[in-house]
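Every protein chain except one is present and positioned as in the full complex.
Chain lettering (A and B) follows the sequence in which the chains are written, and residue indices restart at 1 in each chain.
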Amino acid sequence: MNLLLNIAVDGIAYGMILFMIAVGLSVTMGLMRVVNLAHGGFALIGGALAHWLGAGLGLPFGLALLLAVAGTIVIAMPLERLVYRRIYGFGELQQVLATIGLTFLMIASVNLLLGSSLLAIPLPEALSRSVDLGFRQLTAHRAAVIAVGALVILGLWALLDRTRFGIRLRAAVDNRDTASALGIDTGRIYMLTFALGAGLAALGGILGAELLPIDAYYPLRYMVLFLIVVAIGGLGSILGSFVAALAIGLIETASRYLVPDMATITFFGIVILFLALRPRGLMGRA
Amino acid sequence: MQGLEVRGLSKRFGGLVVSENIDFDLPPGARKALIGPNGAGKSTFANLVTGILSPSGGTIRFDGQDVAGLNEAQRVKRGIAKTFQITTLFPRLTVRENLRLPVLEREGQGTRMFRRASGNAEIEAEVTALIDQFDLGPLADRPVLDLAYGQQRLVEMALSLALKPRLLILDEPAAGVPSSETHLIIEAIERLPDDLAVLVIEHDMDLVFRVARSIVVLVQGRILTEGTPEEIANNAQVRELYLGGAHG
Partner (left out) sequence: MAVRFLPPLLMLLAAVAAYFLFPYNLAFLTRIVIMVVLVLSLDLVLGFAGIATLGQAAMYGAGAYAAGLFAIHVWADPVAGLVAGALAGAVLAALSGAVLMRTQGLTLIMLTIAVAQICAEIANRARGVTGGADGLRGIRPGKVLGVWEFDFIGITGYWYALAVMLLVFAVLAILGRSPFGLSLRGIHESPARMEAIGVSVYRRRLAAYTLGGGIAGIAGALTAQITQLVSLETFSFSLSAEALIMLILGGTGRLYGAVLGTVIFMAVHHVAAANDPFNWLFVIGALVLAVVFFLPAGIAHLPTSLKRLSKGGRHAGS
């Protein structure tokens, strides 16, 4: 019983991290139809900035987090303009290549500036404390991760359901030709969506640094993990990514607790089986 | 019984009923046209018969055998072929290569690895005959993406005919072809083998009245009426339908 609860808590926290990092990837892939392998790079950039601001300059965690997310967005916007916008119309293969190239450049840049070792992000006292849940000790950090993840999904829901931007975004995802024919400025929507996705990835990268440690090779190491969330959730579906991320978090955690020696293989086995049965994922559209 | 027999065929996309209880026969040698407004479900009907879509209900029999369990490729092997409303060719292959492919596959040679694709004299003769039949001779060695649209529509037909089908569905063969060139399409249809069962889906009424001996009118997934060209031309309901500007 305790074991199950442990799996649930750790799995949900892990899932929230995956969700924050991958949701932007799913939405941009659904919206711009671009195969983007560089998305994990934004989590790396966020984490690297937070490391530099927190450990290097000694800023408090909260401030470092905010600035790092903002900094990632500032870097992502011109990238969208200069690189991504040009490859939207390209074939799948060209997109794969371009985004691999971009990933390599991100890795090399982080290495050049901060080196190739682990980039620790110091947590404040308040987040390192434990909270007693009765059946186990939960670090405040993990609780915060779950809370932030929940806020993000609520925030995204409100954004999509309640704002003009959200309505336009959904119209563009459903049918971008119609959307631009209706006078919606799809170029602006692309850029804002891209920036939002990059910012969320940075947030997830920073908050998840305990589970997915940050170093220069981060985007390659976890590329498959983030892509799995998108593939299982179904391209372009926020709810799909959320459900997929939680399920993946729980499954991975469970296999680490239950079959530690075969965790990776069990995990991949389940993922492949699922995709063999549902190649378009949970909420994928034809 | 020879030919196509469709009974009670229906198809829903979610809540949208696109085919409803369709009965339809097409014996060998038939020349039928299927007409109806945009979105009536004509292409859907063609896709159900060829196996691209699976029906929500009803039966499809061909030459007396139920083909429900067969996928598209298997139905092709039984002799059911169709052309695409939106030109679907192998754009960077030449006209000759485009036509060589279906002939090779029909002859079961498509998986041979250690002989030249162009090395079989009989197959090459057949490909050349097809090229001549559709007057594509001068273009034979050009990639089809270099061809004018009307000519691409001819290749579209030639590709399906290369399968030597016994039932051929032409989904808007003249769609997008400038009216100065539709006569090429009509002539090509008129030259199809006599024993082939042909179903033409088309908005161009000149073409329909030139080639069809019988016309089926489909409206909102249901068959409105069926008759000879004269009967259809004089049918009040049909005239009303086509006076609304749907005439293409």
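We take it that a residue touches a chain if its C-beta (ideal position, glycine included) is under 8 Å from a C-beta of that chain, and two chains touch if they have at least 3 such contacts.
Everything numeric in this text was worked out from a predicted model, so none of it was measured.
Novice: Which residue from A:9, A:69, A:98 or A:189 sits in contact with the chain not drawn here?
Specialist: A:98
Novice: Please identify which residue in B:97, B:124, B:181 or B:226 touches the non-displayed chain.
Specialist: The one listed residue touching the chain not shown is B:97.
Novice: Which subunit B residues would touch the chain omitted from the figure, given the whole complex?
Specialist: These residues of subunit B touch the chain that is not shown: 50, 52, 71-74, 76-77, 81-82, 84, 88-93, 97, 100-102, 104-106, 109-118, 159-160, 162-163.
Novice: Tell me, which residues in subunit A touch the chain that this view leaves out?
Specialist: 29, 35, 83, 86-87, 90, 92-94, 96-98, 100-105, 107-108, 111-112, 116, 216, 220, 223-224, 227-228, 230-231, 235, 261-262, 264-265, 268, 271-272, 275-276, 279-281
Just so it is clear, only the chains that are shown with their structure count from here on.
Novice: Using CA atom averages as chain centres, what separation in Å is found between subunit A and subunit B?
Specialist: Here the centre of subunit B sits 47 Å away from the centre of subunit A.
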